[in-house]
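These notes are about the structure you will find just below.
All protein chains of the complex are present and in place, except for one that has been dropped.
Should a chain be cited, it is by its letter among A and B, assigned in written order, with residues numbered from 1 in that chain.
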Amino acid sequence: MLRRLLLALALLLLVGVVRLPFETALQAEQRAAGFHAARVGLDLRQRLGQTGFLAALSGCRAVVADLLCIEAYSAWERVEWGRLNWLFETASSLQPRALFIWEMASWHMGYNASRAAREDPRWKLEAQRRRAERQYLELSRGFLQRGIAALPNEPKLYELLGTLERDKFNDPLAASVAYGTGATLPGAKGYLRRFSAYCLAQVPGREVEAHARLRALYDLGPQEHLPTLLKEMRRLEEKLALPPEQRIYKDR
Amino acid sequence: MTPAISIRHLSKVFPVPFRRERVVAVEDLSLEVAPGQVYGLLGPNGSGKSTTMKMVLGLVPPTRGQVEVFGVDADRVESRVAVGFLPENPYFQKFLTGTETVAFFGRLAGVPKRDLRDRARELLRLVGLEEAADRRLSGYSKGMLQRIGLAQALVQEPRLLVLDEPTAGVDPAGSRDIKDLILKFKDRGITVLLCSHLLAQVQEICDRIGILHRGRLVCEGPLAELIEKRAQTELVLENAPAGLLAEIEAAVGRHEGARLLHRRHPQASLEEFFLTVTGDEKKP
Partner (left out) sequence: MSTAAPLPAHRLFSPARVGAIARNTLTELTRQKVFYLLLLFGLLLIGSSVLLVRFSFQDQFQMLKDISLGAMSIFGSLLAILATAAMLPRDIEERTLYTILAKPVPRVEYVLGKFLGIAGMLACALFLMGLLFLLILFVRERGVEAEMAASLSGDAAALAAQIETLRAQVFHPNLLAAGLTIFAKTCVLAALTLFVSTFATSQIFTVFIVTTAYFIGHFQATAREYWQAMGGAAWSKAFAGFVAILFPDLQIFNLVDEIAVGVAVPLALLGKTLVLGGFYVLIYLLAAQLVFAQKEL
């Protein structure tokens, strides 16, 4: 029987040599299709500890990521912002294809942690507050940018990035670019294109382009004739002093 | 005619793991079992009876020598087509019912699917398990397991039955039933190889016996010849008056060399007595 066992092991080794190239190719194909997305390096092991690392690698990566998110929720309740960031970093590197982790992470950093920093009584000076707030906003933007890198076809992330740039960084140009990129993706909400144009309208020096974009939207039909659109067009018509034939508000 | 079983110079040596010594279970065994014969393999525990049977069934490969069943080498699967086997202390999957067990083995033995249930019922009736047929084996007693083992051995109407201690652990009534069954198989022309250490029973049913001791066949031949005391004669008389007995004794005394060894009332065997008292006797 020992002879047979050795024979069987020899068979396994032989077959292993044959299957290895095929497996490598298949794995590459799977990666290309978006699988095995996690970057599991040794640092992840240090982060997760032995058990978590084992669990994550043996078919429960998504579950471990979810548990980290659940823990992050508790960290939020205890207002531990540093830990919250750490947990989302780990969760998102485990499961970079999960949209909801990027969403959650950027929302907590960009809207909860930054607000808390702004109102943190430990900072005496306004400048200190601003700096702390800005740090969390950067973290939020970082999550969104990494999320976009992992899920380049997800309009939702561009939308969140645009909103963050517009409302928190007060950068209408960056916001317009983010909204605009999102608008070109399949499955994008119709308002992204509008938001992109609205934001562009706020950028000094880009009024002509902004007007052209608003006009293109206007020409799509009455369903696009929304109050904000009309207001912005009117403002730009005035500002650019357009001839009446290019105006939609010809009354003045 | 091809013998039912033919064993030639058969040896089996078991290696003991991680040790140098080896167990010689069977050594240079040769014997033949003719078709229709009931052959008893006797011997103390550990003498190699079960190992021999396993080699007959191809479950254990021989170290040396050869076994043929109906002329087919025992290591070939076809040699088992017409063989039924009852292992020592049979034990079946306890989650199955009696019928399911027999049907399962019937399927393995090639009984057509449509005949399975009828065959199972028939066999369970034959071994006296009719009323337990639809109960799970986990509730069966040792004797019942032995019977179900017999039923599954018979499932494809084999020509050869190999029975390893068929009556071990079975009560006297059950044991007698099994003995009667074996006699019935014999009448039907089925060859039986069995081993047992209940010598009284072996004596009642076997045509031929072989005695194994430490893996060697120390004695082999037709049962009647082996145990016959040719120099002695038994007379059993009924209602003989004292005078007649005295006359016989006197007559014995007149013959040179003849001698009366003892004079007694024959005793019932304890088995007969037990069966009479418990009144559990089944049909003749």
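Going forward, a residue touches a chain if its C-beta (ideal position, glycine included) is under 8 Å from a C-beta of that chain, and two chains touch if they have at least 3 such contacts.
Bear in mind the structure is a predicted one, so any value in this text is a computation, not a measurement.
Of the candidate positions B:24, B:81 or B:275, contact with the unshown chain belongs to B:81. Contact between chain B and the unshown chain involves residues 1-2, 4, 14, 17, 35-36, 54, 57-61, 70, 72, 77-78, 80-83, 85, 87-93, 95-96, 100, 104-105, 107-110, 113, 149, 152, 156-157, 159, 162, 188-191.
The set of chain A residues touching the chain not shown comprises 1, 3-5, 7-9, 11-13, 15-17, 19-20, 22-23, 26-27, 29-30, 33-38, 40-42, 54, 57-63, 65-66, 69-70, 73, 95, 97-100, 104.
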